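All protein chains of the complex are present and in place, except for one that has been dropped.
Should a chain be cited, it is by its letter among A, B and C, assigned in written order, with residues numbered from 1 in that chain.
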Amino acid sequence: MKLRLSEEDAAFREEMRTFFTTQVPQSIRDTVAARRELTKDQIVETQQILNAAGLAVPNWPVEWGGKDWTPLQRHIWHEEMQLASVPAPLAFNASMVGPVIAAFGSQEVKERFLPATANLDIWWSQGFSEPDAGSDLASLRTVARREGDEYVVNGQKTWTTLGQYGDWIFTLVRTDPDAPKKQQGISFLLIDMTSPGLTVRPIELIDGGHEVNEVFFEDVRVPAENLVGEENRGWDYAKFLLGNERVGVAPVGSTKRWLAAAKELAGDRIAGDPVLATRVAGLENELLALELTALRVVAHSADGKPHPASSVLKLRGTELQQAVTELYVDLAGPLSLASGAGDGSGVPDWARVSTPQYLNFRKASIYGGSNEVQRQIIAKTILGL
Amino acid sequence: MKLRLSEEDAAFREEMRTFFTTQVPQSIRDTVAARRELTKDQIVETQQILNAAGLAVPNWPVEWGGKDWTPLQRHIWHEEMQLASVPAPLAFNASMVGPVIAAFGSQEVKERFLPATANLDIWWSQGFSEPDAGSDLASLRTVARREGDEYVVNGQKTWTTLGQYGDWIFTLVRTDPDAPKKQQGISFLLIDMTSPGLTVRPIELIDGGHEVNEVFFEDVRVPAENLVGEENRGWDYAKFLLGNERVGVAPVGSTKRWLAAAKELAGDRIAGDPVLATRVAGLENELLALELTALRVVAHSADGKPHPASSVLKLRGTELQQAVTELYVDLAGPLSLASGAGDGSGVPDWARVSTPQYLNFRKASIYGGSNEVQRQIIAKTILGL
Amino acid sequence: MDFTLDSEQTALRDAVRGLLSKSYDSTETRREITKTDPGFSEKTWTQLAELGALGLPFAEEDGGFGAGPVEVSIVAEEIGRVLAPEPYLETILAGGLVADLGSAEQRADVIGRVAEGALVLSLAHHDIGDAVVATASGDTWTLSGVKEPVLHGARADLLVVTARTDAGVGVFLVDPSADGVERTGYRTHDGGRAARVAFDGAAATPLGDPTADASDAVALAKARGQIALGHEAVGAMDVALRTTTEYLKTRKQFGVPLNTFQALTFRAADLYVSAELARSTVTWATLVLQDEPERAVEAASRAKMQVSRAGRHIGQEAIQLHGGIGMTAEYSVGHYTSRLTAIDHTLGDGSEHLARLASTVTDHGVVDPIG
Partner (left out) sequence: MDFTLDSEQTALRDAVRGLLSKSYDSTETRREITKTDPGFSEKTWTQLAELGALGLPFAEEDGGFGAGPVEVSIVAEEIGRVLAPEPYLETILAGGLVADLGSAEQRADVIGRVAEGALVLSLAHHDIGDAVVATASGDTWTLSGVKEPVLHGARADLLVVTARTDAGVGVFLVDPSADGVERTGYRTHDGGRAARVAFDGAAATPLGDPTADASDAVALAKARGQIALGHEAVGAMDVALRTTTEYLKTRKQFGVPLNTFQALTFRAADLYVSAELARSTVTWATLVLQDEPERAVEAASRAKMQVSRAGRHIGQEAIQLHGGIGMTAEYSVGHYTSRLTAIDHTLGDGSEHLARLASTVTDHGVVDPIG
């Protein structure tokens, strides 16, 4: 057991820190630090900078641009990126569809999609959730009927994050409606979002923003070559993807940065208010405990499979994220109402965005496997209950 | 709507306050205030003082010593008693078996038991819970087989509080093992605890104290005249009893008194420590909210039936009781370890009892319908879930 | 101690509920109305006035209807149930100060028009940066400085403004169209409106005696506002909770209704506990305001703190128990969470009120609600 990083890992950390703080435009990092929305262009620009340096998809196989990093190095890469306010590579590309294609796609599919996916030349959207499914993902009803060399897709997906930017969408579709179990008869299909019959409808969220969408499929014709892996094996690929998602999702670094920023914004108020200082110190300690747990999980997931304790990271990580957004609203006090204030206002930017962010982050414990699902995983898989 | 008590109720409150603070021996009230265990004699003495003044069983029918009070008056009686550190009339007598006998017993049973029950000439124990039943009370297995004019009782009860003092025990026993539902075929039987074949075994609790017992029945012969009401209707009487129990169980007054005492014991520490002061003020406000809720429930239960919201009182009441016991341990700090300290010790009495009390009060959310049962009642009965 | 409404009060509740449930019959209707300025329905406002709701707290001799805190709480709770965005709170706050401090002429001039719905008031009390200062030159007063956020400040026909005077705190009437007043309105996250109001030597009329310190009157006005907001929150929490339990009963997942999952129904039970405790405390505070106004400031803090805890609990869990649908603007429950968050941070949030209570916690033994 030892505390310090090995010399090699310490050098790696320094290298990452230098890269992130010098190679990614300050304006983009400032936007992230101010918790403002990024434009599509800013996200693409960042990912292409990372990709050019080989830092966009380290979790992929080496032949497709991945790095043969240790889990700890991957963790350091991720933490340093968050601490430097660098927007992470688009999760739909880097953590979701990319690894699935790399693991299960045919050579043709890999060659066609992986380089463009790593470089964000294709912006992927996710087409998993459906209105009547919720956490019960496998009860999906979007159907892909095989007709010659094509699938004809009908149905509806929802909660498609940033679907308005999407070039392609990876979907779970039902290809065998007669399969005996709902998890069977599902396939993993890639669909060009410019296909006729595909429409995207924005969903306004309670913070007033537009980040998720409904996607409708009406007789959308998809070439059969866009199937990933085998027909009717889609549920296996989805589980692989969701396992990866959970690992990537512990947002410790960014939450730490928010909390540190809150201390600066609050200035003398914290030092002068023991109750507030206690709240902040408590959050800081809980975050430390979570970060250390992430490091422990990282150390024990060397075989590449998600450690079951990664549910702890998702569950607690989102709780703490939400607790920090709540702290911001409380720091803003009555100014937290002024979400619509314009340039002439005396309300600082951070206070204006505080409540919309608080409301927006209620999603964190719902999307990507709700906290109820994570508790279920912990109870069943870890505790055997 | 109005805040103040009516003149009549205000006078009633004054009368109760005067009685409790002048007619009950100071030594008994000091014992309660110091959160020390009462002797059997102290409990009996108090109840007989109350009974002589007609204040022991106000909830009973008037002909058996009850008072025709309004629910608010009954509430005032109860709160003032707690605030004055007067031990309440023994619940097993006053709130449990007494009302059941008064409502469902034959005239003979009433005459035989009610006066002695009100005056604590008979100390009743409760024989409901069984080792393999827990919250699932109706799955009880103690059997009473009819033989001529007698029942022959075999089985085991547990969690019999203060059973070591018990003269008689009221029990739920299975008289028809073939009844189609487990709630059927149960009878409510009164048993003399000196009967041959009945043995009481103490259970030591985690605070080191002895307040609950196991009671074993081995061919205990009970005259059939000791049956309350009809054979096999016992579950109805038990539900009636448990409903009454829930109402009586919100311990607002005593918890308020504990909290106020904690403020005195802590002295300057609270005023000098905003975090501690905040914790105390928060508890105080939660207690106020609970007390006001009790007053609202009281106002709406004029028909004598327990208001479903009484589950709120039990649930929240025990949570706050436990929170205050936890506060005491924290105020005692390292001194809280010294539970076994004797007279020469510099550790004050309240600090010595703090952890045993904390541990002992973990029971509050388990006995008398666990908080899980209360949540179930709220979800089902009130919210329709 | 009596918590029941009399028949007139019940009739008032039914009338207001009837009106508001028609005006705000769906989430969509409310979204449409809050989309464009002034962020509320002038028609509904007029109807509330016609119903008598706006004049309730004011004396008949001033042009009001001579009702009291209980009647105000009834209206506030109904407003909360449908999240009606009308500037009722501002009327209570600002109108209350006019009634308490104003001369007979000022009261006659303002209160009657408020009761008729002809005059929208706003209380500008929150300084941003240095406090607004009132300066006298002979009998003429002017104000300088900035207030923000001023709720409904851009729409208001008349501003009631707190300002620093030599005596401490003074309260002034300001015509917002006067020279030296600049208003910049904007949306608040809950669909409401607020404004930055900058005073630059703006003409102001003292409410009552400007050489006296009005701190106590301002504190009492705020307590009234806090208690009314508490009732608004109680109404909103009640509906958020019912909406959530209804959803748990009807929504199916994994082939069964959500209320099959005990982990969810137990959490709903805890929400009910929070809601009931808040309701009890707020109702009590209203009675204190009615019968022992000298204790109203403390009672309001107690109510607001309890509402803060309950509002967060219910607001957060209502969304979580719904899942994704709870996050959308098309569905109702997120708007309730947004509004509960706004209420929490208006006139002092939970921790501010708790800190006040903490600072006096050693001054007494037990708290006696009956007094």
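Note that in this section contacts are C-beta pairs under 8 Å (C-beta built on N, C-alpha and C of every residue); 3 or more make two chains touch, one makes a residue touch a chain.
The structure presented is a predicted model; accordingly, all values stated were derived computationally and were not measured.
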| item | value |
| --- | --- |
| Per the touch definition above, residue among B:142, B:156, B:226 or B:336 touching the missing chain | B:336 |
| Touch with the omitted chain, as defined above, among B:25, B:208, B:267 or B:384 | B:208 |
| Of A:25, A:54, A:197 or A:282, the residue in touch with the unshown chain | A:282 |
| Hidden partner chain, residues of subunit C it touches | 261-263, 265-266 |
| Where the missing chain touches subunit A, by residue | 1-5, 9, 72, 83, 256-257, 259-260, 263-264, 270-271, 274, 277-278, 280-282, 284-293, 295-296, 299, 309, 312, 315-316, 372, 374-376, 378-380, 382-385 |
| Positions on subunit B where the hidden chain makes contact | 129, 133-136, 139, 158-159, 203-208, 212, 275-276, 322, 326, 329-330, 332-342, 344-347, 355-356, 358-359, 362-363, 365-367, 370-372, 375 |
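Simple rule for what comes next: only the chains that are shown with their structure count from here on.
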| item | value |
| --- | --- |
| Centre distance in Å when subunit A and subunit C are each reduced to the mean of their C-alpha atoms | 39 |
| Gap in Å, rounded to a whole number, between the CA centres of subunit B and subunit A | 53 |
| Subunit B-subunit C separation of Cα centroids, rounded to whole Å | 42 |
| Subunit B: positions in contact with at least two other chains | 274, 278 |
| Residue numbers of subunit C (touch at least two other chains) | 355, 358 |
